[in-house]
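There's a structure below that I have some questions on.
Note that one protein chain is taken out, while the other chains of the complex remain in position.
Let's look at chain A:
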Amino acid sequence: MNLKRTALFPAHQKYNGRMVDFGGWELPIQYESIIKEHHTVRKKAGLFDVSHMGEIEVRGEKAEAFLQYLLSNDIKKIAPGQVQYNIMCYPDGGVVDDLLVYKYTTEHYILVVNAANTDKDFEWIKKNAFPGVEIKNLSDDYAQMAIQGPLAEQILQKLTDLDLRSIKYYWFQSNVEIAGKTAIISRTGYTGEDGFEIYLSPADAIDVWEAILAAGGEDIAPIGLGARDSLRFEAKLPLYGQELGPDISPLEARLGIFVKFDCGDFIGREALLRQKESQPPRVQAELLMLERGIPRSHYEVCQEGKVIGQLSSGGLAPSLEKNLALALVDREYYQPGAEVEVMIRNKPVKAQIVTGAFYRKKTQAS
């Protein structure tokens, strides 16, 4: 199978990216070291190619009403220029995808979806679309990069006349000139740090990538998908296919704040409301490893020999210097402080159900 390449492929080669097959895309898992890249983002700034993400446009007089029906969050709450995290469910409450909604007007939105789900999402959205609402897959029209870390704003500011402080958390600005090219910039990201995501024409991607690296000098480095995963995991940000999926509801994944039951009907509402009333059978638990061993997704979680759940993600949290995991466990066994065992290669390794163990950045950017 031929792997798809992003517009930034030549840059990955130039910076010695170690290329892997990532859901059909040829992307760098790392440049130098996953852990080193992780620390660079937490301490300074990192630049990610996320061009594989999908962009789906929704337009029409009934676009707002349609998205309210398609998605679980309250779309009416956001203003033009605002971004919203949202969840798209099946009628049974399972998750089609989690995504970001960019609102231009009540008649024009862009949904940014997970790369591997783009085609599935596009078909699902078209299938459920209200008459007169136009759905377009614009994924090939956009390259996307993310600049993340405490120095992200300062570095990016060197390349644009727009005062970046005017873009607040989860807002965006279109038609921004950056390094002489036109882009959409949002203050969003997937690392637990301050930073921006930049959408632009694939033809301009390399120039902007190089301009950002040059502007950052020693304070920035290109970051691969390995550190993207360790950063999002350490900040407890959900990953579709691990924390969320067709068989995991947003309530089980503790994303209930993005499910609004009082804003009219939406796909999955009835099932989720029932689940909310009876309490979901499984819940997400944070685990801290007490003994040596690396927890990984799909490993079983046991208590006194009985299987009580499964890990969705796990591993070393490099900035916290702890081995942590996220698990989906049977509700009756969820008890913070309780000791459990993670089965690593058929051996029980001690862990504890904890709360608040994951990373939170210390100071909020002004």
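Definition applied: a residue touches a chain if its C-beta (ideal position, glycine included) is under 8 Å from a C-beta of that chain, and two chains touch if they have at least 3 such contacts; residues count from 1.
As a working rule, contacts and distances are computed from a predicted model.
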Remark   = Record lookup, UniProt, unshown chain, options "Protein-L-isoaspartate O-methyltransferase", "Glycine cleavage system H protein", "ABC transporter ATP-binding protein" or "RNA polymerase sigma-70 factor (ECF subfamily)" -> protein name "Glycine cleavage system H protein"
Message = For the chain left out of this view, which of A:G46, A:G60, A:G226 or A:G268 touches it?
response = A:G226
Query = Just one of A:G46, A:P150, A:P280 or A:G293 touches the chain that is missing; which is it?
reply = A:G293
Positions on chain A contacted by the hidden chain, ascending = 29-30, 33-36, 226, 230, 292-294, 296, 315-316, 345
